[in-house]
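Removed: one protein chain of the complex. Kept in place: all other protein chains.
Letters A and B mark the chains in the order given here, with residues in each chain numbered from 1 onward.
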Amino acid sequence: MDSKATHNTSPQICIGMENVTIEYNGSPAVRNIYCDIPSEKVTALIGPSGCGKSTVLRSFNRMNDLIEGCTLKGKVLFEGKDIYAKNVDPVEVRRRIGMVFQQPNPFPKSIYENIAFGARINGYTGDMDNLVEQSLKQAAVWEECKDKLNESGYSLSGGQQQRLCIARTIATQPEVILMDEPCSALDPISTLKIEETIHELKSRFTIVIVTHNMQQALRVSDMTAFYNAEETIGMSGKVGYLVEFSETQKIFNSPKEKATQDYIQGKFG
Amino acid sequence: MERMSNSGTYKKKGDLYYNSLLSRNLYNNSLTFISGILAIIAILPLILVLTYVVINGASEINLAVLTQLPEPPGEDLPSAGGIGNAIIGTIVVSGIASLIAIPIGVGGGIYLAEYSRGGTFSKFIRFGANVLSGVPSIIAGVCIYSVIVSTRIILGSNFSALAGGISLSILMLPTIIKTTDEGLKLVSDDLRKAALGVGASKFVTVSQITIPAAFTPIGTGIVLALARAAGETAPLIFTALFSFYWLDSPEGILQPIATLSVLIYNFAIEPYKAQNELAWAASFLLVAFVLSINLLTRWIGKRGKH
Partner (left out) sequence: MSIYGEFLVLPKTTDLYLLRSRPPSEKLIDLTFRNVVISMAAMVAVVLFGILVLVFTGSVESMGRYGLRFLFTSDWNPVNNDYGAFAAIYGTIVTSTFSLLIAVPLGVGAAIFITENIIPTRIREAIGIMVELLAAIPSVVLGLWAIYVMEPFLRPLLSGLHEYLGWIPFFSTKPIGPGTLPAILILVIMILPIITSISRDSLNQVPKKLREASYGIGATRWTTIFKVIVPAAVSGIAGGVLLALGRAMGETMAVTMIIGNSNAFNWSILSPGYTIASMLANQFGEADGAQVSSLMYAAFVLMVLTLAVNVVAQWLVKRLSLKY
């Protein structure tokens, strides 16, 4: 399947959720979510902590498989196919839907190897030097790295490490990049740089970003999904659900739901 | 929209469906299978050893075996007597070892955790404790033999329960130091500051605040070291030696003494079936003791966490 085929008619639905409920050891974390995330746009998932936005994000490329006792009901459709169907290979899913994590997590290898490793396991056969350079440039971290490609990824600052992780994800050329609060561990200047990187990338990738920062959602995203959490009767803990999903401008300027309005106004003070 | 200039160099990404014939998936599944087999092989010895110790040993256990003296081997007897004196001997020798190793070990651990400031001396002691725990147990036996047994330095006695106990204490010492050190390090510094803050002396802080707070980890560490020592044989074969008689007076600790572990060693290689059976009986007792101690400390440790 050639990815280009899906790019002709837009707006296309990239990831669709049909009645998705995710449970940890039998107790639901998020419930009954319907949501269609468009292709080649930046979609932000916002909401108070504990609303399950990260859990939802991790369900898009089956990272939740790593957590014991985590189960998903309903369907997550990627290009129309349920990625939780029995005959789907999670590794294949992750090769096409990459992820950038909350904490920068470079491998304890050189900067060059950090990028080459992912490319290699994805079967890259082209010019590796070129790919490394291109990816670092796209992630806006080439200037800081070009003279120390053989040094450990840990020799970079936190913000640079995170952009290295973005470069590493770009290098595998997924169709979608998931970002789980990529700036939460970073200082404001690094955050700004990452946001610029996201702007650069949005023309080539579908990006889904979880953020707790309203301004950031407003700055980087085209679409915004607001999640909220509620106490449930007879259950311990909170259960998250999708309140509203719309264009970012609408969510911030004229939200339909009162909960969204309260949250946004509360956040902005 | 054009992607990266060199995007054509990736092999076509496949569809999402799982293909078990893909070399990647064949490789993965076979490795997962192999690692599972390795894990099963790793637990097989325990199951096999326990099964045979129970089959051959438990059936031999009865009141007579537990309370009688062993018969000296020499001919094929219907019964080789019992292991009564060896049970007592194991308790006595490990008791002597504990009396020596516990105070020194706990004291040394207290120094490392409460007094040292990471200087050369404490680094060396930690290092030395680790090295000492790697010294082969037979070497401890050899040394005690040449210092105590062959020189008859203690009241003219040569092979004795005391010599056996001392050589076991060498093996217990590093373990006890390490568990005390680590146990005390787990105690929150706030507790120490609180005690010192109300004007308690260092001795009072350690003896009444931190040691009680770290009692469970230190205690379990000591009990584990004791269980380990009770099963040791190599340091005893030419220090405590063996005896076919009871320990009948306090001075008896200056005489050779029987222990379960040396009894197993001596009787295992005897050509007589009755003696071999006693060795299995002693093994059953020893294994039951050691394993129950281990499981018990595990359970206590787990309970402590909640």
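By definition in this document, a residue touches a chain if its C-beta (ideal position, glycine included) is under 8 Å from a C-beta of that chain, and two chains touch if they have at least 3 such contacts.
Everything quoted here is computed from the prediction, not taken from an experiment.
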{"item": "Identified contact with the non-displayed chain, of B:96, B:177 or B:214", "value": "B:177"}
{"item": "Touching the absent chain when the full complex is considered, from A:87, A:105 or A:265", "value": "A:105"}
{"item": "Candidate in contact with the missing chain, chosen from B:65, B:112 or B:168", "value": "B:112"}
{"item": "Option from B:137, B:157 or B:255 whose C-beta touches the chain left out", "value": "B:137"}
{"item": "Positions on subunit A where the hidden chain makes contact", "value": "61, 63, 66, 68, 91-92, 94-96, 98-101, 103, 105-108, 117-118, 121-122, 165, 168-169, 172, 174"}
{"item": "For subunit B, residues in touch with the removed chain", "value": "24-25, 27-28, 31-32, 34-36, 38-39, 41-43, 45-49, 52-53, 56, 103-105, 107-108, 110-112, 114-116, 121-122, 124-125, 127-132, 134-143, 145-147, 170, 173-174, 177, 201-203, 206, 227-228, 230-234, 237-238, 241, 261, 264-265, 268-269, 276, 279-280, 283, 286-287, 290-291, 294-295, 298"}
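As a working rule, only the chains that are shown with their structure count from here on.
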{"item": "Centroid spacing, where centroids are CA-atom means, of subunit A and subunit B in whole angstrom", "value": "50"}
{"item": "Residues of subunit B that touch subunit A when the two form their complex", "value": "1, 3-19, 22, 24-25"}
{"item": "Of subunit A, residues touching subunit B in the complex", "value": "1-3, 7, 40, 78, 81, 83, 87-89, 91-93, 95-96, 122-127, 130-131, 134, 138, 170, 173, 203-204"}
